[in-house]
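Missing here: one protein chain of the complex. Every other protein chain is in place.
Chain nomenclature is as follows: A and B, assigned in order of appearance, with residue numbering initiated at 1 for each chain independently.
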Amino acid sequence: MSGCGDACKGGCAGPVGGETIDAERRSFLGAVGAVAVTTLAPGVTLTAFGGGEARAAGADPAKRWGLLVDISKCEDGCTGCVDACKTENGWQGGAENQQESQWIRKVSLRDPKSGVTKSAPVMCQHCAHPPCVDVCPTGASFKRADGIVLVDKHRCIGCRYCMMACPYKARSFVHHELEDQKPWAPRGVGTVESCTLCVHRVDRGEAPACVTACASKGGAIVFGDLSDPKSEIAQTIATYATKQIRGDLGVDPGVRYRNL
Amino acid sequence: MTHVTYMECKGGPRFTAVFVGLLGVLGLGAASALWMETHGHVASGMNNSVVWGAPHVFAIFLILVASGVLNIASLGSVFGEMGYKPKARLSSVMAVTFLVGGLAVLVLDLGRPDRLTVAMTNYNFRSIFAWNVLLYSGFVGIVVAYLVVQMTRRWQKFLKPVGLVAFLWRLILTTGTGSIFGFIVARSGLGTAVLAPEFIAMSLLYGLAVFMLVRLAIDLAADVADRRLSDGLLARLSRLLVIFAGSVLYFTGVYHFTGIFSPERTEFEAWILLGGGYFTALFWIGAIGLGLLVPMAMLYNREAPARSKVAIASSLVVFGGFAQVWVIVIGGQVFPMRLFPGFEVSSSFGDGVVASYAPALPEFGLGLGGVALALILTMIALKLFPLLPHEEAA
Partner (left out) sequence: MTRRSSLATALLFVVTLVLGGLAGAATGLALENSVARPAIPQASGQCVAPKEVMRRSHMTMLKHTRDVTVREGDRQTAEGLTACVTCHAVKDATGTVVSVSSPQHFCRACHDYAAVKIDCFECHASRPLSEKAVDNEHGVGATDVAALKAYAEETTR
């Protein structure tokens, strides 16, 4: 898919809110799909692959997926994104048990001087220079070509050094055995896990579950390609002041916050 | 210099009793490891805030002892202090056995200890942890070679170079151990380069204290009346202990003093030094008071300290060392990370509050099992190899 970034001039914003789909990518993958379709078993067509689109052939290094959260639209007490993530990825953690995983949490903020309160979702920030990846002894923590930071659970030995190193407390350790995980979100005892940016949805051309859920509530979260200047997320960042949490650390998070 | 003869430990009922007792502790450790392996880490008190708990305190302490105890051998063969030379064998053996004990705890606490081969076949060379894996295995290899050279008469000419390599390796190793915490930029209690030299000072102190305790215990339990640690050497080692304790005090001071004046760490320092509940008590009374000041006062400027006094002072150092490592490792984790400076924060995942950690029994079982393993291996080595020298009047 080389040259895709350059070719993406004519109205191909990243898949925002699961609606628009990268046209270039669609046509490219469509061609691949068409090849496959001729030799597929009779009666089976590629239309079954999530709305007529073929699967991604690999993470695209020209992209950098990210999120933009507009805090002014994020309501304190609303847990739409958290609930959607739980349903999508099958975790159950909450305040009552700190041994349970929490991939995303709502942090309530209060300015002690003015008394102003705010609320912000915090999840894996998908850093450009992730400390978790640096410290992982086995290379289980890794950053995909398109900027999504993941744990390869086939390689994770459960040392938890990444959890020590993460500045966002974004990672959790699975403390007990699990059964009937979601097929698209494997999780297992003795390994570390965190927000995957719903990589299984992104690879299908959809937005993460939290973004879709938020769209029907406050519409505070925008998902898109930070590397594509035409995308909604990149244009908003270019227009308005946004912040990265602990931007001072130089890890360059892929999640940005507006009106923080 | 007079001829030094070495011999194995004869054993005896006391030796056997201690050995059997330690086997029991080791069994408990194995049971704890198995329990945690089959139940997952719910069996521990560790959680998503305190990801490294009591087992890691034990493991780090044992690893510090391992690298520090080799110092006795280094003093002999690298720095030419002949008085220490007869002690080199036991010092080298303990360096290996305590490292094995510490690593066993570390490995058995992994979420997936069954995947150890993965850790040995996949290296991320940006990770200080991966480097430590190489440093630890290299250390065992080098110290074993060092030991073989020590015990082979015609290889004495290699003693100095091999001893030097072992000495430099252990310095790098402890720097690596300290750096595990020194590289954690996000946590205000950790992430400072001072931790590397501080860990070296700590290793020298704890290694020496444990060496003296083991040596005094051998004298007590092993029926080797003519091989007792001489009073002269005991006095020298005690003076050394005072110096090492002073250096730990110095680095601990630097660590906290620099913290007070760096904006990133001020809040943490205020907490741990003044308002940190049991951590504050553990730090001042445990690590500083009982662990450093009292032993220093007990042994400072004594011509011939009593054996019991040395034993008590060394025990206090060991206790204080545990407190010190506990405060650094656990204290560094429970203090909340500052994601949103200037805001009061709260969440379902412990933002803005000091995390709680109540260690569970299997964690202590695992940690004590590691200690028992180190001591058992030391005892086996004492029984099999001629490690104990005939003491010459110093």
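Here, a residue touches a chain if its C-beta (ideal position, glycine included) is under 8 Å from a C-beta of that chain, and two chains touch if they have at least 3 such contacts.
Keep in mind that what you see is a predicted model, and the values were worked out from it rather than measured.
**Q** With respect to the chain omitted from the figure, which of A:Pro137, A:Gly190, A:Gly224 or A:Gly254 is a touching residue?
**A** If we include the chain that is not displayed, A:Gly190 is the one touching it.
**Q** Would you indicate which residue among A:Asp70, A:Glu88, A:Asp134 or A:Asp225 is in contact with the undisplayed chain?
**A** Answering carefully, the residue with contact to the hidden chain is A:Glu88.
**Q** Residue by residue, what part of chain A touches the chain that was omitted?
**A** Counting only chain A, the missing chain is touched by 32, 36, 39-41, 44-46, 48-50, 54-59, 87-88, 142, 144-146, 148, 150, 152-154, 177-184, 186-191, 199, 203-204.
The rule is simple: only the chains that are shown with their structure count from here on.
**Q** CA centre of chain A versus CA centre of chain B: separation in Å?
**A** So the centroids are 41 Å from each other.
**Q** Applying the document's contact rule, which stretches of chain B touch chain A when the two form their complex?
**A** Against chain A, chain B makes touches at 39-42, 44, 46-49, 51-52, 110-113, 115-116, 118-119, 122-124, 126-130, 133, 180, 183-187, 190, 333, 337-340, 342-351, 355-356.
**Q** Going by the contact rule set out above, which residues of chain A touch chain B in the complex?
**A** 93-95, 98-102, 105-112, 118, 120, 122, 131, 133-140, 155-161, 163-169, 171-177, 189-192, 245-246, 249, 260
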